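What follows is part of the complex, with its chains left where they were.
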């Protein structure tokens, strides 16, 4: 699969109706605040978005993943993999439209939107209060993959400190 | 044509990909500021959006209208009529997705986005500096029509004072 085809699909995925608005929003928004404020606002938007969807089947990791992917597929926001690791539940979100919608320069803050969505969904499922969902630093697969770890909150602040 | 069909088309027009995000944005955003600030921010976003499109044929009112409708049609943002009246050029924007995207409660501030777009386009065409584009107060056709007047700036402040 050529890189051109990937780029073609990425470009086409983002709805033409809102691309111009979202690009303008990104430019205005990013010029106005600190990185931590941008992330906090996007995280909050994500939590508000999450409440509008019914993600309630936590009977198994597979059921939960399927439930989330139902939401993402209907919105064409990509797909998620939930992977259990020794000390964390890893949430790997692929093929989201964030990079195209908000621009490459937004990759530091726009994924906080997904962080907020997942955090809210896990809260809604009655997640242990000592756990916290935090985005893993770094850009993976050229902004086509965002990784979040749900784990015991460490003492040290995360790379993306917020609030 | 039944009201149900109009409602059906309105609902379907707004891209499913961003509807949840835009609704969350609207809720967070509207809770944060004064009406005049909300309008000023939307107006600014509109100006930024406008710069991304090529609306340059001001050879006639019809040519300009066609040029604008080319942009709106590709984005599925409705359509515009430009009408010359005695003391103003009237810009009537029909069938925009704003009401569904940002919600009915947003009808006081979300149309400032269109105001910003048109203001920027007229500026780009070298509009007389004494003219100003101002949204006409009131909700027309249940939020399916927004009307803007381009005319000499009056002494009295507009209903929607901004900046």
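Every chain is named by a letter (A and B) in the order it is written, and numbering of its residues begins at 1.
The rule we apply is simple: a residue touches a chain if its C-beta (ideal position, glycine included) is under 8 Å from a C-beta of that chain, and two chains touch if they have at least 3 such contacts.
Given the structure is predicted, the values throughout are model-derived calculations rather than measurements.
Each chain in view is the same protein; 2 are placed here, and the whole complex, as held in this structure file, contains 4 copies.
Criterion: only the chains that are shown with their structure count from here on.
The mean-CA centres of chain A and chain B are about 31 angstrom from one another, to the nearest whole unit.
Interface of chain B with chain A (complex): residues 14-18, 20-25, 27-28, 41, 44-46, 48-49, 52-53, 74-77, 97, 101, 113.
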